[in-house]
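Attaching a single structure in structure tokens format; questions to follow.
A single protein chain has been removed from this complex, and every other one stays in its place.
Right, chain A next:
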Amino acid sequence: MKETLLEVNNLVTEFRTKEGPVQAVRDVTFSVRKGETLCIVGESGCGKSITSLSVIGLLPENGRIANGEVRYKGEAIHNLSAEKKRLMRGSEISMIFQEPMTALNPVLTVGYQLREPLMIHHGMSKQQATTRGIELLNQVGIPYPEKRMNQYPHELSGGMRQRVMIAIALAGDPGLLIADEPTTALDVTIQAQILDLINELKDRLDMGVMFITHDMGVVAEVADRVMVMYAGQKIEEGPVEEIFDRPKHPYTRGLLGSVPNVDDPTFELHPIPGTLPSLTEQIQGCRFHPRCLFAMDRCRQQVPPEDDLGNGHYVSCWLTREEAVSDGVGTNDEGTATRSEDAPLKVAQR
């Protein structure tokens, strides 16, 4: 078991809005180890991006960490001064973003943008930074790196730009790489190349990776562990095999059911009904219950606690306890089949 790199404990991130403070992240706890990829999964607006921005200290002006702590290599980093946070960004924790088309500055050369972190974090001269920059471009698989250094972002393809972004992120030798949907805007073939690159670099540089995505296919490619978020909360967490083979939370099952399986001709898509609640919406009990096909009275009244299912698998759902009681065993993989039959009835009752 490798050393823990990042620890996030009971993180609450709040935004000031006209309607008063709104919690975008609600009491989320997780950790990332060296050489490990943690995938944070959820629908758009579930708080996964805000969680990552809270970690790297780039929250928008009206956002703040209202509670909890973020620790990097054992040291609290959520309450550092602005200047210390700036020096930490890029050298300890780096981030790559979703849109490679807009994430690079259009009026500065690739070389300028790549030299910047090298000069800031390693105190290199311009010349040293150029040499190292060419090495980095080589490392991320960019052909003719010398030529690329003098080019502008618009002269590169989307995949190349994302490679440049990765090179920039790696320039400061960070321990943790946050990747916020880095392949969403790319073609499928390029997507696979970028995922391979991130995987390879993670192993070679022994980085921790926090990978944010809504795509279960991508999760299967890169994740060691998976954390599922819904409406600002963590609802399930576990090793990737556990989550794929024995998903416990109805929402996780729903996410997996929303991915088409081309190998199985009888497979039918099961989209999750309804939409994500707005952040301001007050929901009593479990925040997923209005969309849950298995919701019980208890779900509408009480917030489910987090249960440890062993093997590093955690879930917050009353259903798991119910199953444990009715079946007399800890976990039951077949429990879903019987439930889905009476589910429409429950929906009708609501």
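Some notes on this structure:
Following the convention adopted for this analysis, contacts are C-beta pairs under 8 Å (C-beta built on N, C-alpha and C of every residue); 3 or more make two chains touch, one makes a residue touch a chain; residues count from 1.
Basically, contacts and distances are computed from a predicted model.
The listed options are "Indolepyruvate oxidoreductase subunit IorA", "Nickel import system permease protein NikB", "NADH dehydrogenase" or "Purine-binding chemotaxis protein CheW", and the UniProt record of the chain not shown names that protein "Nickel import system permease protein NikB". In the complete complex, the hidden chain is touched by one of A:M88, A:M149 or A:V222, namely A:M88.
Only one residue in the set A:V25, A:L104 or A:C286 touches the chain that does not appear here, and it is A:L104. Touching the omitted chain from chain A are residues 56, 58, 82, 86-91, 94-95, 97, 99, 102-109, 113, 116-117, 120-121, 152, 154, 165, 168-169, 171-172.
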